[in-house]
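A single protein chain has been omitted from the complex, and every remaining protein chain is retained in its original position.
Think of it as A, B and C in the order they're written, each chain with its own count starting at 1.
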Amino acid sequence: MIKVGIAGASGYAGNELVRILMQHPEVEIKKMSAHSSAGKRFDELYENYRDINEMTCGALNMEEMAEECDVVFMALPHGVASKAVTPEILEKTVVIDFGADFRLKNADIYEKWYGVKHEGRNLLDDAVYGLCEVNRDIIKGKRLIANPGCYTTCSILSLRPLVAEGVIDPDTIIVDAKSGVSGAGRGLALANMFDECNESVKAYKIASHRHTPEIEEQLGYAAGRDITISFTPHLIPMNRGILATCYASLVKSLSYNDVRDIYEKHYGKEYFIRLTKEGVFPETRWVKGSNFVDIGFKIDNRTGRIVVVGAIDNLVKGAAGQAVQNMNIVFGFDEKTGLKFPPIFPA
Amino acid sequence: MIKVGIAGASGYAGNELVRILMQHPEVEIKKMSAHSSAGKRFDELYENYRDINEMTCGALNMEEMAEECDVVFMALPHGVASKAVTPEILEKTVVIDFGADFRLKNADIYEKWYGVKHEGRNLLDDAVYGLCEVNRDIIKGKRLIANPGCYTTCSILSLRPLVAEGVIDPDTIIVDAKSGVSGAGRGLALANMFDECNESVKAYKIASHRHTPEIEEQLGYAAGRDITISFTPHLIPMNRGILATCYASLVKSLSYNDVRDIYEKHYGKEYFIRLTKEGVFPETRWVKGSNFVDIGFKIDNRTGRIVVVGAIDNLVKGAAGQAVQNMNIVFGFDEKTGLKFPPIFPA
Amino acid sequence: MIKVGIAGASGYAGNELVRILMQHPEVEIKKMSAHSSAGKRFDELYENYRDINEMTCGALNMEEMAEECDVVFMALPHGVASKAVTPEILEKTVVIDFGADFRLKNADIYEKWYGVKHEGRNLLDDAVYGLCEVNRDIIKGKRLIANPGCYTTCSILSLRPLVAEGVIDPDTIIVDAKSGVSGAGRGLALANMFDECNESVKAYKIASHRHTPEIEEQLGYAAGRDITISFTPHLIPMNRGILATCYASLVKSLSYNDVRDIYEKHYGKEYFIRLTKEGVFPETRWVKGSNFVDIGFKIDNRTGRIVVVGAIDNLVKGAAGQAVQNMNIVFGFDEKTGLKFPPIFPA
Partner (left out) sequence: MIKVGIAGASGYAGNELVRILMQHPEVEIKKMSAHSSAGKRFDELYENYRDINEMTCGALNMEEMAEECDVVFMALPHGVASKAVTPEILEKTVVIDFGADFRLKNADIYEKWYGVKHEGRNLLDDAVYGLCEVNRDIIKGKRLIANPGCYTTCSILSLRPLVAEGVIDPDTIIVDAKSGVSGAGRGLALANMFDECNESVKAYKIASHRHTPEIEEQLGYAAGRDITISFTPHLIPMNRGILATCYASLVKSLSYNDVRDIYEKHYGKEYFIRLTKEGVFPETRWVKGSNFVDIGFKIDNRTGRIVVVGAIDNLVKGAAGQAVQNMNIVFGFDEKTGLKFPPIFPA
């Protein structure tokens, strides 16, 4: 049993993390913090925990959490972790950060896209990008894990095998992504009120969403060179789920089976990545509530493009589930521990 | 490990049962049947099971299932179980029936409300009404469990303590219930198409829904006499959840704490029944995906009535979850085994 | 052509009022105010008006509006109109108030339920309760119209004929009402965020909602005595619509046709009230976007009760549409002018 701290439990990702950890056989939740709700009981913030989690949320105190916990999950906005995490903290505890601070290796790019100064440049080398299926081997033994973003997890995993094998032109990549509203967080905002979201769909932050450089960096590693992509997020009237529809030009003519072989090579042994059958495409309902990534593709001979579709639950594989998967890797548990729950449907 | 058969796996309740059983530590799913989908793989019917449940559904063969399984769940419409279950079947296996055939002790009332002949009158005495929190002691050792209906579970549990303690007039009971669309099943019907349900609410089967006599019978046992209630179901544009708003006249003036004491007396030790705090009322979002029943109430001194609100997930406590709870009781497992998952929110 | 002012155009009811008035052949919108958005263009608040309504919202100035407009709609919270409306204002303009200030004749009851002092007691006698189908004759010629609440319009119209004809016992009336989220207004509130409402249903303000005394007063007039009812509002995950499920005990045995005759007598000539056929019940989808009230009922001989179901669009017949209907009456236009649009489905 390891002791866990959750900083930022009051957001949707924090709430989901609690749900998963409460069912994890190797974990005890020791401390929870929630900035604006400090002093409140967790089941007052989230009544789903009525009678089953009556812990009180404290104010964020990293030193104390680090002292008492083997691992601290930071489900907080960007800019917090880079200030709060120090080498001293990392000596005492493992940090798995849901924010963006340690995801990009290049702090200048971070500062450009996020518009704030990076306060933790000294730790960037110690951090690892926690995309489990890709970086599993270098995650082991690390103390600072940058848990990937929701859109990025879905987009990178969907496209990476094609980029790595050099069968698509990376400069033609376009990712058109659709997210449920929980991706926007629990903060009050007119745009996220029921009547403003329901019965509507919109694109937002076109060509300017902060997950763009994260996708570019990771796919760039696979390509062996810098790449630039188009990324457009959309808001969909549903609670959970991300669907990424990805377009790219093939550099040569390939059959369905050729491409299938590539995906099998990369993901054939991955429990959490499921390839759909030919002619079947992922839908978010089939992954909801689970840590799965579903991936399917179609080759369009008319245009010479491939269309790859990926689906995840943004709060699980896109946040809390992947964070726990990272924890499992770091602490040497079976990677699937506490994460094997099937998707829930209809839900 | 016990061996389990699922007859009627292709409906939403069957699908939910599979989800729960796959996480149950004491169970192996041995056989599945799906009448109109016999020969199909389960993950073709429900792609949430892609890669994780590739069993093939057979045609219903009760003899074979009974032979090979310790327990058979029948997630089938009314009228099937009363024909398919026989004393010989019950010698070989335990049957937990999701249908209505064995819920009402009086077969004449069954025939009147369901409009079909009851084919299994000889087994009615052997059957037990599987409302776990109420009938736990008489469920133990039974071979034929009538799993309660979704509306009925929520309505009976909400009102029973008040009826049992004689503090409300049973003849004044009105239950106004609201259900998500999954309660209507997966069969094709214009009324359940997306555009016909979405952005609308309706009452249906007013004063004629078949769950009415079930509620009346069970509350009648608590009252010690026959009672007649008004029951109105409504369809709500959401996937899951039932909310029952129950009205009744108090027979004497009672304070909040008086009534609270009654609920605590009946349910204080029940894991799956959660009482909301004063001034807080159940909402279906807080129980979604779980086996919990949330109950809250308000005393209205102006009218002399009490309003009790109950909330469940219709597919869990209202169907598959309670069925597993019944299985746990029958087989002597801890009643909560495989059912302790927290509600999932937002979902 | 009459000149119209809209005070409080930034709420959902105000927005709907603009939509209706823009299609009204006898009306010119002259001025709009929006307290917290003063100085903003209306199409910035509501982009549905892009290119078609570029008026700028001012701060509320009743004197100026009264001076320039033949009628002022006040789509503002309770407590505003009773301060802002004076005899001098009413000499210059007609006021149609969406708030509650002039709905209840008894200011003491107002103060008890609303928890604020009533600042306009002197005008209560001049005000008329603008439930058009009931008060049409006394609305004509009035200068101050209290536009009824959304729940109340639906509840009163559903039950009034039965109360007026003395066929139900008023003391047994229970109204279980369901509303779309737009009824909660456009103000920021966690409870009305998409992920908090979607996929859930809840009761709220049980036995304490402010529309209760309004229903009681109006039905009391029909009954010829004071009455007390139970009223429970619920929030439904949809944008628009109210469904009121009303229960009452019949004082004598009546057939469907007996009751039908009563409704025909009261509403047979009403364009905006539509009676459903026997066995058919109102659903909010069939009135969405329109000024119609659909009413259906079922006699339950088992319990001696009648269940009446009413459905309206809360923003049209429950707010802006009825306000325009009142304006039509006051100014001598055909009552249906600008309001004959059919419901929009699916929407």
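One rule holds in what follows: contacts are C-beta pairs under 8 Å (C-beta built on N, C-alpha and C of every residue); 3 or more make two chains touch, one makes a residue touch a chain.
These numbers were taken from a predicted model, which means no experiment stands behind them.
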item	value
Missing chain: touched chains present in the view	A, B, C
Candidate in contact with the missing chain, chosen from A:105, A:136, A:298 or A:340	A:298
Residue touching the undisplayed chain, where the options are A:70, A:196 or A:217	A:196
For chain A, residues in touch with the removed chain	174, 176, 178, 180, 195-196, 198-204, 206-207, 228-230, 232, 234, 236-241, 243, 245, 247, 281-285, 288, 298-300, 302-303, 305, 307, 309, 346-347
Contact footprint on chain B, counting only the chain that is left out	12, 181-182, 186, 188-190, 192-199, 237-239, 347
In chain C, positions touching the absent partner	12, 15-16, 18-19, 22-23, 46-53, 182, 199, 239-240, 274, 276, 280, 283, 285-290, 292, 294, 340-347
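Definition applied: only the chains that are shown with their structure count from here on.
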item	value
Distance between the centres, which are taken as Cα means, of chain C and chain B, whole angstrom	38
Between chain C and chain A, distance of the C-alpha-averaged centres to the nearest whole Å	46
In chain B, residues with contacts to at least two other chains	199, 239-240, 283, 285, 288, 346-347
